[in-house]
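The complex appears here minus one protein chain, its other protein chains still in place.
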Amino acid sequence: MLVKYVARRILASFVVVLGVTLITLILMDRTRGAYVPGIDFNPSLRPEDVARLRADLGLDRPFYVWYLSWIWGVLHGDFGHSMIDGSTVLSHILDRLPNTLELTVTAILIGMIVAIPVGVIGALRRGSKTDNTLTVVSVAGFAVPQFWMGLMLILIFSVTLEQHGLPWLPSSGAFSPFNGGDILDRLQHLILPATVLSFFYVSTWSRFIRSSMLEVLSQDYIRTARAKGMSERRVVYLHGLRNALIPLITLIGLELPGLVSGGLVVEVVFGWPGIGKLAFERALQYDYSTVMGVTFFATLLVIAGNLIADLLYGVLDPRIRYG
Amino acid sequence: MPAAGIETGGARPAQSYWNESWERLRANRIGMTAGILIVVLAAIAVMAPLFSLVLTHYQPQTINLDQTFAKPGAAHLLGSDELGRDTLTRLIWGARVSLGVALLTVALSLSVGTTVGMVAGYYGGWIDDVLMRLVDTVLAIPAIFLFILMSILFRPNAFTLAAIIASVGWGSVARLVRGEVLSVKQRDFVVATRSIGASDSRLMVRHLLPNVLPVLIVAASLGVGQIILVEAALDFLGLGIQPPTPSWGNMLTNAQSYFFRSGWLVALPGITIFITVLASNLFGNAIRDAFDPRLKS
Partner (left out) sequence: MSQDDDARGFEQFERFLEEWSRRDFLKRTGGAAAYLTFLAGGLEFLEACAGGGGTTGGTAKKGGHVVEGNFSDIRTLNSMLSSDTASNQVIGLMFDGLLNYKKDGSLIPALASDMPKTSADGMTYTFKLRSGLKWSDGQPLTSDDVKFTYALAQDPAYKEVASPRRGDLSKYIKSIDTPDPQTVVFNMAQVFAPFLSAHGRYGIMPKHVLGTLDPKAINTAEFNTAPTVVNGAFKFVKWDKGAQVTMARNDGYWQGAPYLDQWIYKVLPDSVAVTNQLKTGEIDIGPIDPGQYDALNGVSTITRSEFPVPVFTFYAYQLDPNKPAGPLFQDKAVRQALLYALNRQQIVTAVFFGHASVANSVEPPTSWAYKDKPQVIYDFDKSKAESMLDAAGWMKGSDGIRAKGGLKLKFSMITNAGNKQRESMLQVMQQSWKDIGVDATPSLIQFPQLVSQIVSIRTFDMFLVGFNFAEDPDQSQLWHSRNTAAGGFNGFDFKNDQVDQVLDQAVGTLDKNKRKDLYSQFQDLMSDLTPAPILLFNHGIWGVSNRVQGTDFGPFNQFEPRPWNHSVWVTDGK
């Protein structure tokens, strides 16, 4: 049953991936002009040079020819070369993917670490001033523009701190250029962007945990446990929290699709060398092949993420059966 | 679902559902305050030219190179920017962009999504399969990539921007509507109406649509805040509304480089976005609490 479902989903996914990459190509194709990707304002280029350079890059073919040859290449694991720097697209992606994952996974971890206590406290002290304050903060966190928060954090924790001679946090990059790269150094660079990214998670998840906790705590088995004389603490943490957290896993699963592309704005603001920033820059430079490759990977991850999330949901919620 | 609708045998949900919901909404004080704030912002946006004329006495694009980076004061209530343009005026006109694009996006998302969802849910079969695969495809594209590509392709103005953002949003609306249609489809009144020979489209519009409406209202109200944020982010990245037309997002694009001359330029547009999105989220929550048929049990 399950196997059939997964198989059907994977099959459908192929169609979707084809569809997405086709759409991407069509979009990029429509932007064809006389521009040669990678060549800035270069006066010594003659029209025949431009034509030849474009032909070298394969830009003179009709798009379906190009698409088919691209698919053929992908099936052999060849994503082609960047039109701007000649490196393989795969090398660009593999170089940056770990950075992106480092960022988004950390953000999710921070999200969990902060959201759980916030949600639990809110539930336990429902209606109190604490609860109200936390609610306001959560709702507010949901409304702050990510890019603006990034700017403000850079201004506060990097520029202003440094101005006053206090220890400051770095404002861009994933690691220090010289003698950098160790865990501590990477953490230092990670704090600000990951915090910005985690704000959204903290806001939504804390609300969710709170209501989930409230729902669980009103269940019969909780009352039973209390009646049996179990300590309040055991009731809350052992039974209540554990059950309240189960649906959270599906929520996290829902974030899997966004793991690769969700951090794009943060990456751009913080100069984080990730996939999102790569896609953004290359799209603006009309580096077709790189954009296609990145879109392909991102889509693959979105689909995989959706599939995993749906499966998790099914596993955890016995009411759902796949047939 | 409103049981009253079925019992009376009518296709429309009973009046009491709407009245009930309105009552519930009115009782929510925070929500209502937020809602009023949104309405006021919308009014300000619509009357922006009037405000320019009467309140601030500046046009959003009038430059004054002798009054750059002015601090908030008599001449410029909220200060001025790097070309001496009045910040307050630009914030007011920026509201037009943010709220206008958001409204348009919601309208587009809802119309396309509802149509697709209804058709898919109603007809079922291979039509459903094809349409839902299409929805899957659209939902699988990492939204932000699509936005970037489309912004490069289309010269961004309010309409194209709304279309771009809606092109990703309609998918979830379609799914939602399809789900609702599937559950309503089985009901007696539908079968009955069909049997008396009502045409498909008539059935969809006059009978299914009203049942789907509550879910749509909820989806719309919850989504507006996010749309405003997405639009601002696109503007900030330089992919949305281009200067010199002011938008809250593009007022922030270069704000960081002017921080040391005037921190107001960084703070004000961001705070404005924050307040607007917060209000629309609160109002959206209030609407959801009041109108969501699934919350009644």
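Labels for the chains are A and B, by order of writing; each one numbers its residues from 1.
We adopt the following convention: contacts are C-beta pairs under 8 Å (C-beta built on N, C-alpha and C of every residue); 3 or more make two chains touch, one makes a residue touch a chain.
No experiment lies behind these values; they were computed from the predicted model shown.
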Given the contact definition stated above, which residue among B:Trp18, B:Tyr123 or B:Tyr258 touches the chain not shown here? B:Tyr258
Against the hidden chain, chain A presents residues 31, 33-35, 37-50, 52-53, 56, 81, 84-88, 91-92, 95-96, 154, 158-159, 162-163, 168, 170-178, 268-271, 273-274, 277-278, 284-286
Please output the residues of chain B touching the missing chain, sorted low to high. 61-63, 65, 68, 82-83, 152, 155, 238, 242-244, 253-254, 256-261
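Please note the rule applied: only the chains that are shown with their structure count from here on.
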Euclidean distance of C-alpha centroids - chain A vs chain B, Å: 23
Of all residues in chain B, those that touch chain A in their complex: 133-134, 136-137, 139-146, 148-150, 152-153, 225, 229, 232-233, 236-237, 249, 252, 255-256, 259, 263, 266-267, 269-270, 273-274, 277-278, 281-282, 285
Under the touch definition given earlier, write down the residues of chain A that touch chain B in their complex. 12, 15-17, 19-20, 23-24, 27-28, 30-31, 139-140, 142-149, 151-152, 154-155, 159, 257-258, 260-262, 264-265, 268, 276, 279-280, 283-284, 286, 291, 294-295, 298-299, 302-303, 306
